[in-house]
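After the structure tokens below, expect a handful of questions from me.
For this view, one protein chain was removed and the others were kept in their places.
Take a look at chain A:
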Amino acid sequence: MPGAAERGSELSEQIEAFVARLRGGGERPRSEDTARQTLSLLRKIIAHGRWSRAGELMDLIRMEGQRMTAAQPSETTVGNMVRRVLKVIREEYGRLHGRSEESDQQESLHKLLTSGGLSEDFSTPYPPLRANVIEAINELLIELEGTTDNIAMQALEHIHSNEVIMTIGYSRTVEAFLKEAARKRKFQVIVAECAPFCQGHEMAVRLSKENIETTVMSDAAIFAVMSRVNKVIIGTKTILANGALIAVSGTHTLALAAKHHSTPLIVCAPMFKLSPQFPNEEDSFHKFVSPQEVLPFTEGEILAKINVHCPVFDYVPPELITLFISNIGGNAPSYIYRLMSELYHPDDYEL
């Protein structure tokens, strides 16, 4: 069928374009946009791809997912969305297969003792599966739209009048959070500029447009000012499975200073940033960019004698974090394992 072949090649073109954009990494992409693009692409693969059984579909998605995550490992939202889709497929298959909602597919001691045999096969073909899965993905997309608003809605509970809030760099989630609170409360914000990209400046400009009293200061002054701060509110790139963060470079310093002064550290991040990976040897979350920002190429003479690095991300251990505010509410870092088991299936942790 010429139509199918055309669609097939158009689809693979789109996938190639997406992968190339991820790998190129010129501009810092917004996590929500990446998530939305990944989901749309996966929806197209499911709609137009050639598969008849759930097992084949899962293998197809897994293969494409591996390609996309390999292009840019630090963009964990891509992998997270792939895992969500795999979980959706398992659920829809289970529903059609007639398995009860109770029988959890997770490994547990209970299952070890009572199960009679091997795990699910996913080989029975069901015609309505395609439509069901696409509908579930549409629901996911709608959920994505509302995440920033859901987080911002919780702002009034956490920010009180005459407080001094500190933040670092530019996070759109934190910006929405603070703007929502500013509608009813009066407070001050101190923004650490977050060298070398100095995105804190942009954050300060946007906040002051909403008539929030904002101060910008250098990263070196974080500890000095911390004693006057009531709360630290930050965004993050990724939340890891043990409750740790991969956030913009400079966040670990901020977290340590907050811990020293016993200042609560609140992280505002939507659930699609939660990744089931642990920090380990394959630390491929790190991303290094051109050291031009740290030491410009005009300093030609010194460049031959020294090494210059410009890491983009920082690791923040879970002990330094007080609370995670996500679109499903506030949680402690020790509870992250539970949220993970609701979002992803253990067999999908390794794509």
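Criterion: a residue touches a chain if its C-beta (ideal position, glycine included) is under 8 Å from a C-beta of that chain, and two chains touch if they have at least 3 such contacts; residues count from 1.
Keep this in mind: contacts and distances are computed from a predicted model.
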>> Just to verify: the chain that's not displayed, which of "Exosome complex component RRP4 isoform X5", "Translation initiation factor eIF2B subunit alpha", "MTMR9 protein" or "Large ribosomal subunit protein bL20m" does UniProt list as its protein name?
In response: "Translation initiation factor eIF2B subunit alpha"
> Which residue from A:200, A:243 or A:270 sits in contact with the chain not drawn here?
Replying inline: A:243
> Where does chain A touch the missing chain, residue by residue?
Replying inline: 107-110, 112-117, 241-243, 278, 280-282, 334-338, 346, 349
